[in-house]
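This is the structure, below, for whatever I ask next.
Note that one protein chain of the assembly has been removed; the remaining protein chains are unaltered in position.
Chain IDs A and B follow the sequence of writing; residue 1 opens each chain.
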Amino acid sequence: MVVLNKIYTRTGDGGQTALGNGDRVDKFSGRVAAYGTVDELNSFVGVARLDAEGALDEALSHIQNDLFDLGADLCRPDMDKDADAEYPPLRMSATQTERLEGEIDMMNADLEPLRSFILPGGSRLAASLHVCRTVSRRAERMAVELASHEPINEAAVTYLNRLSDWFFVAARQANNGGKDDVLWVPGANR
Amino acid sequence: MVVLNKIYTRTGDGGQTALGNGDRVDKFSGRVAAYGTVDELNSFVGVARLDAEGALDEALSHIQNDLFDLGADLCRPDMDKDADAEYPPLRMSATQTERLEGEIDMMNADLEPLRSFILPGGSRLAASLHVCRTVSRRAERMAVELASHEPINEAAVTYLNRLSDWFFVAARQANNGGKDDVLWVPGANR
Partner (left out) sequence: MVVLNKIYTRTGDGGQTALGNGDRVDKFSGRVAAYGTVDELNSFVGVARLDAEGALDEALSHIQNDLFDLGADLCRPDMDKDADAEYPPLRMSATQTERLEGEIDMMNADLEPLRSFILPGGSRLAASLHVCRTVSRRAERMAVELASHEPINEAAVTYLNRLSDWFFVAARQANNGGKDDVLWVPGANR
């Protein structure tokens, strides 16, 4: 169980910190950067929720909860030793990505296909969802970089990849079903 | 022509992706990070536009369109082979930076020179433009890092450099012509 009471402990002032298994690493290590970026993404989802309602807001709350599961997964290295742990570490499961896919399919069914990129923005909700989209892609880049150095749970990376597509489709939906989206005109101002 | 319909393809789940010329690279490669950060910047421009009107909003729409030209430029390596391509790849041109310079000069003409940095913020529009300013500087750092490894179009980097100055001047304009800007007082709270 995670306990937060005193909040600052000064133990990280020297630039090192602890992973979920107690290992101490540099704060700029790839693993800390990966879950730190997931935490940053989660904060932008919190901003998007200020303008979300109903089913979309609920879906975003599930995503926020998932992102802590993802952080819990990333903060525990040595997946191969999971079986020996007293309590099994929490890992992302493929079902979480499948839920996103189902939601994408449903949202996308109502949208016209596009023949160009769309300018990110429009309604406040759409604009915030585009921020989430691009920050989730940044988080994905960090997770993939980490995965190139040490084994990590594949489901964690897959989730982040699908998540940015989820945000894209949700952003279009938040622009009057995509009808208010403005297309990129290549080279229009050259 | 760019076509977006199914949105998720699962082809990138393994951590690699395609550039504009079809080459497959790691998602954390410098080139993908550079245009990914330009995309993130574009999303924050979308947020700033929520509070922009008239000429400023129009100028921001041109910048958003330019940023996709910039993405198209960055996603196509091997500039030296451009002449052989069936359709000439889209590249940033110096005229796009010149347009920014003209707009900076016009906006700056009405502002008092400063004898210290200004605290970013003020009106909602100014605050958002400062976010754009600092994220465009992050995008510039990524583009310059890429340019240190492989040749890229100089006009792309120049554009990003000028763009952050554009956002600075626009942010001041959005604070009552700079009159509401608050100056940094070095060491005031030491």
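Note that contacts are C-beta pairs under 8 Å (C-beta built on N, C-alpha and C of every residue); 3 or more make two chains touch, one makes a residue touch a chain.
Not measured: the values here are computed from a predicted model.
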Contacts from subunit B to the absent chain lie at residues 101, 104, 108, 113-117, 119-122, 124, 126-128, 130-131, 133-135, 137-138, 140-142, 144-145, 147-148, 154, 157-158, 161-162, 165, 168-169, 182, 184-190
Residue list for subunit A contacting the dropped chain reads 1-8, 10, 12-13, 15, 26-28, 32-33, 36-37, 39-40, 42-47, 49-50, 61-62, 64-66, 68-69, 72, 90, 92-93, 95-96, 99
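Basically, only the chains that are shown with their structure count from here on.
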Distance in whole angstrom between the CA centres of subunit A and subunit B is 23
